[in-house]
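Only one protein chain is missing from this complex, and each of the others stays in its spot.
Going by the order they are written in, the chains are A and B; count residues from 1 in each one.
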Amino acid sequence: MSETVLELLDVRAGYGTIEVLHGVSLAVGRGEVLALLGPNGGGKSTTLKVISGLVDIMSGDVHLASRSVAGVSADKLARLGLCSIPEGKGVFPNLTVRENLMMATHTGAKLSDVEEVAYTRFPRLGDRRSQLAGTMSGGEQQMLAMSRALATNPAVLLLDELSMGLAPLVVARLYEIVAQVAETGVSVLVVEQFAQSVLGIADRAAIMLSGRITRIGAPAELAEELSSAYLGGKG
Amino acid sequence: MQDFLAYTVLGLCLGSVYAIAATGLVVTYSTSGVFNVAHGAVATMSALFYWQLRFGWHAPAPIAIFLTVCVFAPLLGLVLEVVVMRGLRGTSEVTRLVTPVAVLLGINGAATWIWFRNSNRALVPKKFFGETHVQVLGQAVYYHQIIGVLLSIVIAGALYVLLYRTRLGVTMRATVDDRSLLMLNGGRPDRVSMASWAIGASLAGLAGVLLSPQLGALQVFALTLLVFDAYPAAVAGRLRSVPLTYLGAMVLGLSKLYFDWISDAGQRWLVLRNLRNAIPALLLFGALLLLPQDRLRGAIVTRTRERFRVPTMREAVLWGGVLVAAVAMLQSIMSGSAVISLANGVALSLMALSLVLLTGYAGEINLAVFTFAGVAVIAAWQFDVGPTGLATQKSLSVGAVLLAMCVCSLVGGLIALPALRLRGLYLGLATFAFGIIVYQLVILQTQPLNFNIFGGEFTVNLFTNGSLTVPRPHWFGINFAGQRAFLMLMTVIFAVLGIGIIAIRRSAYGRMIVAMKDSPAACATLGLNITRLKLGVFMVSSAIAGLAGLMWAAERRTLPNNADFDGFQSLLLFMIAVVGGIGYVSGAFIAGIFLSVLSVVMPNVFDKLGSDYPSLHWLFVTVLGNFSHYVGPALVGIGLGKNPSGIAQQIMDGFRPLKKAPGATAIWVIAIVGLWAATWRGAVSNWHFALISVGSLFIVPRIIMSVFEDRFAEEERAVAGEDLDLIGIGRAFRASDRQVLDTALGLPAAPIGGVE
Partner (left out) sequence: MTLLECRNVGMKFGGAAALTAVSISAEAGVITGLIGPNGAGKTTMFNCITGLLEPTSGEVMLDGTDITKLAPFRRARLGVARTFQRLELFTSLSVRDNIRVAGEIRSRWNKGKGKSDSHAEADHIIELMGLSGLADRDVAEIPTGMARRVEMGRALMTRPRILLLDEPASGQDEQETEEFGELLLHVRDEGTAILLVEHDVSLVMKVCSFIQVLDFGRLIASGTPAEIQTNPAVLEAYLGEDHSA
């Protein structure tokens, strides 16, 4: 594996009195796509929130490019190149498409450039540049969220349930882009409840159950285990 | 027709200024979620600052306006955001309302201190370009007004460009949409908040400068009230929409001017003389009623920082008895003037008590407690004095008290009924509007109202001569006219009501009230009719406020119809009640005493110290006395963000060690009682008694702490040595717990991580 960009070291974290992650360790290399899979309530989203700085850790450490970033605020992390699309609400619903893209220009990029890249990648967004993001379909919203995320040239991309509520074709298109982005050297951590959509592009996959990583390995090795994790036996 | 058009022009001029004030409010609310009650105070302070530059130091108008609107006001806004408002995240709606109230009172106190300390000097603001005007349809339209209209148009345009065309503005809107998503995108919500507070304050400053010529001479609270008038416009815009706010402001301006037109500037109907001043409040009430039904919500903040414990009935009765005994003992050694201060404090405590039930338990807000006092006084007066205007009773009758409570309860119900579907802040604003309406139309009404009902003449006397006299009661064969007897009566009423309120809290009804505050949605799905329960609580609390108000009025004997009813007094009481500890009966007591002590006793103490030590006069009187008088109450309110559960809670925590050392505590109590007896016999001066007893309150718990250190250390160990299986269940799991577990299991201290 190439150099490690993002690393979790025995992280314990949770909300208030409840510990949700009971010692999670993970490493994502440069240009790698790691899929974090498992049923709901297993702690996948919490893991992402810990990495992006929205949930404080109780013990352990998070390293970004070999630097400890535990306790660093979310906005600072974002400016350090850690970009995430949270589950189901990756856009500002009361801003237009254009204004949503404007939120990615804090890196100094020009809005017109950002727009051009986005509209080339997803022509449908170009048709709707003055529409409020909240009134678009789920697929278009994810395209917008993705465009905005990529416009910041992140080092690490965190994706939470990208496929949720989307048609399979749209999901395939989005993950195709994720794969392209990874090839340019961006590290990607994908959380998915629905495994199949992401296994095609993942370099490695990890299964998370009850706040612990139970398996980690090549996607093919994990296929069997996955169906039992979801549907309790047959699959 | 020409008149109509002319008044329309003037109405739009007035509306423009309201629009500037109201959009400032909207900008801050929509980006920080804090309804800035202090907006008016910022405007006032800025108007005074402008006056100082322009007329005090004769600076040219453009420089003065630039320094006020672009430097002073934004800085004030920035300071407020950084020092005060930022700390309000994660607190309850009540705290987020109270803190700006404290800021309002603090800024106004400071303004009074700076500009009106020595005398009631008249600071006369002038219009821009003085009296220069043009004639429009036969009405004079001043250049000042034209400037206002132009500025409001420019500001509307600038705000539009800011919010929709610039990164900062778009980020401000993004903060409202999704704060955490903004952070994930590298935005800095804190900076955005600072910017929006600066802009909001700048608009407030401009509005203050533009509005101030409406007053003949600048007065701190009058000017603040003038800015309050813009609230209905902001509410019409649902505190979010700038265009709707503009529309609301125009409706507001036009309403006032059309009223002038049809009423011949108030000359036509004398009874409705003050209606013009009540128009904003009436519109505010109306706008609130037109708001869409609030969706049934669950807990918005899952865990607010406020926590209140409930005393047992035994504790309640015990402490009620202790309170009565302590006041009885104290008053016997106090001087006459001190008794008056104490009685004033107990009266205010009674008023605060109505808020414990309503706000502390049920989470609803009433910003018009003093208005209920006014209503109660009118009702009782009507009962005891009757339509003839001749007193039939020399003392306050029980019937009058009961009538006053019933009337308050009904009035409270009537206000609350339409407003109950609104959530806390809006209900609070509705009660505030109600307070202003009653003040302007009822309490300031000096005309006797004559009704002809079924042929019989019926006269209602309001504050006919500008004041009402409330006699003190003569009940159970005891005459309570004397100051000390009346103090004891009020103390007993407080104790009984307090025990009653705790009994309510401990009953099934009380549990329902608290449950409703915690999660209205869950209550509804359990079959609880929330509207009815809220209405009931509001009516009970209004009745308590009525009784308390009568006692407060009787304590003062003569009640003038001005200062206490204009809204600020109710705001102050609400704030201090929250500071005292809104969830506790003891908090209400502390609040009343605190208010009395801060506004009366402290300045007196400093005055005395100043005259005793003339060389330190500047320190005691000029600095400390003025400070405690003008900004003291505000400072404690501002500190609320740090300890939202209030003073009562802090005191209880401070005295917890006493429970572990009953013997030492008993000795201390006996010593104090002995000291009291000595004072009573005249062997010790009451000044020394106060010094020693108050001092011991602070010192004794610490002494006990240190002497019985072993006992507390043991307790600590017991906590540390808890059952390993239960770690993290009874309380939050901490990093240190993990070390305890690791040690117990014999694991190496530094965990070996990594799956691969």
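Following the convention adopted for this analysis, a contact is a pair of C-beta atoms (placed from the backbone, for glycine too) under 8 Å apart; a residue touches a chain by one contact, two chains touch by 3 or more.
Being a predicted model, the structure only gives us computed values, none of them experimental.
Participant: Considering the entire complex, write down the shown chains that touch the omitted one.
Facilitator: A, B
Participant: Touching the hidden chain in the complete assembly: which of B:Leu528, B:Leu609, B:Leu635 or B:Ile692 does that?
Facilitator: Looking across B:Leu528, B:Leu609, B:Leu635 or B:Ile692, the contact with the absent chain belongs to B:Leu528.
Participant: Looking beyond the chains shown, say which of A:Thr46, A:Ser84 or A:Ser197 touches the absent one.
Facilitator: A:Ser197
Participant: Please give every residue of chain B in contact with the chain that is not shown.
Facilitator: That gives, for chain B, the contact residues 295-296, 298-299, 302-303, 308, 508, 511-512, 514-515, 517-519, 521-530, 729-732.
Participant: Against the chain that's been left off, what residues of chain A make contact? List them.
Facilitator: Counting only chain A, the missing chain is touched by 16-18, 39-41, 87-88, 134-135, 137-138, 161, 163-165, 168, 193-197, 210, 226-227, 230-235.
Quick note on the criterion: only the chains that are shown with their structure count from here on.
Participant: Let me have the rounded angstrom distance from the C-alpha centre of chain A over to the C-alpha centre of chain B, please.
Facilitator: 46
Participant: For a test of understanding, state which residues of chain B touch chain A in their complex under the given definition.
Facilitator: Residue positions touching the partner: 164, 167, 170-171, 173-174, 176-178, 180-189, 303, 728-729, 731-735, 738, 751-756.
Participant: Write out the stretch or stretches of chain A touching chain B in their complex.
Facilitator: These residues of chain A touch chain B: 9-10, 12, 14, 16-19, 23, 25-27, 52-54, 58-60, 73-75, 78-79, 83-84, 86, 89-95, 99, 102-107, 148, 152, 213, 216.
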